[in-house]
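Heads up, the thing below is written out as C-alpha cells.
Note that one protein chain of the assembly has been removed; the remaining protein chains are unaltered in position.
And then subunit A:
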Amino acid sequence: MGRKLLLEHINVPGINTFQVYKEKGGYRAVEKALKTMSSDDMVEEVKKSGLRGRGGAGFPTGMKWSFLAKPEGVPRYLVCNADESEPGTFKDRYLMTHIPHALIEGMIVGSYALGANTSYIYVRGEMMPQIRILEKAIAEAKAAGFLGKNILGSGYDLEIYVQPGGGAYICGEETALLESLEGKRGNPRIKPPFPAIAGLYGCPTVVNNVESIAATVPIVNEGGEEYAKIGIGRSTGTKLISASGNINKPGVYEIELGLSVEDFIYSDEYCGGIANGKRLKAVVAGGSSVPILPANLILNLANGDKRLMSYESLSEGGFATGTMLGSGGFVVLDEDQCIVRNTWNFSRFYHHESCGQCSPCREGTGWMEKVLHRLEYGHGKMSDIDLLVDVSKKIEGNTICPLGDAAAWPVASAIRHFRDEFEWHVKEPKLALEKNYGLAHYADPIKVAEEVSVN
C-alpha cells in the first residue's frame, strides 16, 4: 500500500468542507508558513522536495518559483492552471471535486511564498460544478480568517478568485492561459519573456498545475527533505495517475513514484488488470500527447528490467523505446483496439484544438487528421504512412508552443510501433472497416467514407 499525501482522507465524509478538512489536519501548512517561515524558506523547502510540475512538463517547481522577478512596487501573481483537458487526464477534476481545500490551502502557501496578494484559479469552463465547489471553499476559508486581510494576524493579505475558461485545450499552455485570463483569445505568447518576468498584466507570475500547488501543502507540513525521501531518484513524492480505457478499475490513484508499470496495471490496488479478460496491447502513459508504447515496451526496459512509474524510467530509451510520465493520464488499450482509429481520434482532437497561430500546427494537424481519416475509412495509400511521418517531423519543434509536438508525437509513435497495422488498413480496407464498424459497413465501405467528408 503506497503512501498517500493528497488523497489520504478522500473517503472521509464531508472532507470537501472546511470544518472536516481542518479536523483532519488541514490548514496546518498555512499556520506554519505564515507564523514560522519566510518566503525564501518556503521556496527553499519546495526546492529540497524535488517536486516537479505535475501538469505534464515536469519542470522543478522550486526552481520555477525562484525565477520570479521581484521588482519594487509591482504586483506578483500566482495563477493555478486548472484547465485540465488533456485526453486521458482527469486527476485535477477529481481533486477539486472531492478535496477543494487541498488546492485552496496550497494556493495560500504558494501565494505567500511568492509574495502574491491576488491569485487566480483558471478552471476550464466546462467544470462549472467544480468552479462552484471552489468558490464555496474560498468563502469558507475566508470566513475562517485564512483569506482576506491580515491572515491569522500575520500582516499578509490575499484574495483568490476563480476564473472560468471557455473550452479551449490550448489554454492549458501557461502563456495562452494568461492571455485568456486577460480576456483574449488563448494564443500562446512567444517566450522569452517568461511569465516569471512578464506574466499576467505584464507582471511577474508563476503558473502551476492544481496537483503541484496541492503538493506544496505536505511539503510545508513535513519538510522538503522528508517529501524527497518518497519516490525514486529524481522522481520524488507521490503522483496522481488518471487511469482509463480497457481496465477493470478506471479512476484516479495516488502512487508513490517508482511503482512498476506492471503492478499499476495488474494489481487489485490500482487498475485491476485488463477488462473482459483481454490482453494488453498498448498504453498511452502520460496523456494523449505522449508517445504510445506497445505492451512489451511499456512493461519492460530494453535490458529486461521492469519499467517504473517515474519520470526517468518511462522516458528511458528516448522516443525510440520510451515515453513520458507527462500529466499521468494513463490510457490502456486492449488487444481489440485499432491503433489507426485511436491515432485518428487523437489527431482530430489536436486539429480541433490548434489555436491556428503557427502555420505548421494549423495546417499540419489538419493534414494529419485528413490522411489518418482516409486510412481509417478505407481510402488510404501506402505512401500515406510515410507522409504522416514526414508531416509530423515538420510540425515538431516548429511552433510557438508545445501543442505542435503534442500533435506530432502520437502519430509518429503509433507508426513507429504499429506500422504493420497501418499497412493492413491500406492492404485490407474492407476487413479494417468490418473490424471497426461491423458487417453492415463491410458490404458498403464507401457508405462509411461518405459519413464524414474526406478531402
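Annotations
Basically, a contact is a pair of C-beta atoms (placed from the backbone, for glycine too) under 8 Å apart; a residue touches a chain by one contact, two chains touch by 3 or more; residues count from 1.
Here is the rule we go by: contacts and distances are computed from a predicted model.
Here one chain is missing from view; checked against "NAD(P)H-dependent oxidoreductase subunit E", "Radical SAM/Cys-rich domain protein", "(2Fe-2S)-binding domain protein" or "4-carboxymuconolactone decarboxylase", UniProt names that protein "NAD(P)H-dependent oxidoreductase subunit E".
Of A:Leu6, A:Met127 or A:Leu257, it is A:Met127 that touches the chain left out of the display. Shown as candidates are A:Lys142, A:Arg185, A:Arg234 or A:Lys394; the residue that touches the absent chain is A:Arg185. Counting the whole complex, the residues of subunit A in touch with the unshown chain are 75, 84-90, 92-93, 118, 124-129, 161, 163-169, 180-186, 201, 242-246, 250-252, 284, 288, 329, 331, 333, 337, 341-342, 345-346, 348-349, 352-353, 355.
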